[in-house]
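All protein chains but one are shown in place.
The block that comes next holds chain A.
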Amino acid sequence: MKSDSPLFLVAQDLTLFCICVNVQSQPASLAAEDISTNSNGPKQDSLFDDDPEDLFAEATEEVSLDSPERDVLLSDGPSPAITPITPPTSVITPRIGHTHDDMFTHSSFDEIEEEEGGDSFDIHISVSDPEKVGDGMNAYMAYKVTTKTSISLFKRNEFAVKRRFSDFLGLHSKLASKYLHIGYIVPPAPEKSIVGMTKVKVGKEDQSSNEFVEKRRSALERYLMRTVKHPILLKDPDVLQFLESSELPRAVSTQALSSAGLLRMVNKAADAVNKMTIKMNESDAWFEEKQQHFENLDVQLRKLHTSVESLVCHRKELSVNTAQFAKSAAMLGNSEDHTALSRALSQLAEVEEKIDQLHQDQANADFYLFSELLGDYVRLLTAVKGVFDHRMKTWQKWQDSQMLLQKKREAEAKLQFTNKPDKLQQAKDEIKELEGKVQQGERDFEQISKTIRKEVSRFEKERVKDFKTIIIKYLESLVQTQQQLIKYWEAFLPEAKAIS
């Protein structure tokens, strides 16, 4: 595997993607693009778009239409409104300004973009107002998705839509099919829960189903925020449509027991088998190191997650036990016939009751801040590992094409000595085609490697930032708890001293 120094890339005439222009109006630097011979014919000229308002520059889609892995991933077919693949012919006309409903092309980063990635980021999404719609087993929860932003991508600064859980899953599946196999870490959607949803559908209005709805609402919010924080995903038309359109076509293929769902499961199994058989000679130590690092991280985070879940459980238990003790102390105070002591014991009972409430709040904080965060990251790491796997698959594909080319060359060599000019010509054509394929394969591999490097670095930064923010919030909640405790005990002390 060759190194991917910029010079080398240019020399190899590999496709360089265009860069998104940020609001500081950097002119889009573009390189001449070489479209794979597989999918379409004409070469593209450089396309310019230096409209400072426009965040996008044109670019062409790298992935060929008939790449086998795409078919495997795209189990629910391309989304009806938008096809992610741009037939290059329609892109030739340069666009000023954009409408995201059109054929949209995705772009990726280069080094310049990375530096100012997060600073101009200004979007906030909240998921709120869960509302039960419908009755019986066809009922579902509708959530209000409110977006507040100053990014010019969007038509307005503040808007809201109603979405249901399967809409979120549909969004994720579309994004996964478009981006995972080229190396982008697509945040995973919250998990389905048949038990939880059934309770809600059946109409059980109790503590656990309320907790379930709240847990889900919070998870959906985090999912959306994480998705839009990704600079590429933010601009995806599916995402924009999800956030903005009032009507969204129902994503039926996300149902667990649908045919698409079954197909997904079969494919997952097939993938797992394939992974075991691919042996890649890793010439880039960075990838090996990172993979190991993520393996370790996965183990550690899972362990941490278990411990935090155990903590949440014990904290809830503590709260219950404290409440019981408070009642017991009150009873004791009642039966005590020394008046001052009796009063003091009743006060103790009250203090303990308040402390119980504190414990409850603490348990909630533990859960919502920590446990869920860790759960999110455990799932994210699966996506990260998936991206590494895709790189391996890309490599495999490239190697396969190379081997096939080798065979064809040998066959051609043999044909040279026979007198079959048609067959020879055919063989030569096939070889030419294969050579192109091999080149494409190599380019794909290098591209995905490059993308992964950037994604990993972004992921790590986000991870550290995320954890730090949460810890600070958690500590602040603890500080509050301690301050409250001080208040309660300070109030109690004179009562205790008053016993004579």
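Throughout what follows, a contact is a pair of C-beta atoms (placed from the backbone, for glycine too) under 8 Å apart; a residue touches a chain by one contact, two chains touch by 3 or more; residues count from 1.
Following the convention adopted for this analysis, contacts and distances are computed from a predicted model.
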* Asked: Of the candidate names "Transcription initiation factor TFIID subunit 5", "Sorting nexin", "Two-component response regulator" or "Trafficking protein particle complex subunit 3-like protein", which one corresponds to the UniProt protein name of the undepicted chain?
  -> "Sorting nexin"
* Which residue among A:152, A:245, A:357 or A:482 touches the omitted chain? -> A:482
* Based on the whole complex, identify which of A:344, A:369 or A:448 touches the chain you can't see. => A:344
* Selected from A:123, A:160, A:404 or A:496 as touching the chain missing from the view -> A:496
* Identify the residue among A:191, A:211, A:317 or A:429 that touches the chain left out of the display. => A:317
* So that we can see where the missing chain sits, which residues of chain A does it touch? -> 293, 296-297, 300-301, 303-304, 307-308, 310-311, 314-315, 317-318, 321-322, 324-325, 327-329, 331-332, 334-338, 340-341, 344-345, 348, 460, 464, 467-468, 471-472, 475-476, 478-479, 482-483, 485-486, 489-490, 492-493, 496-497, 499-500
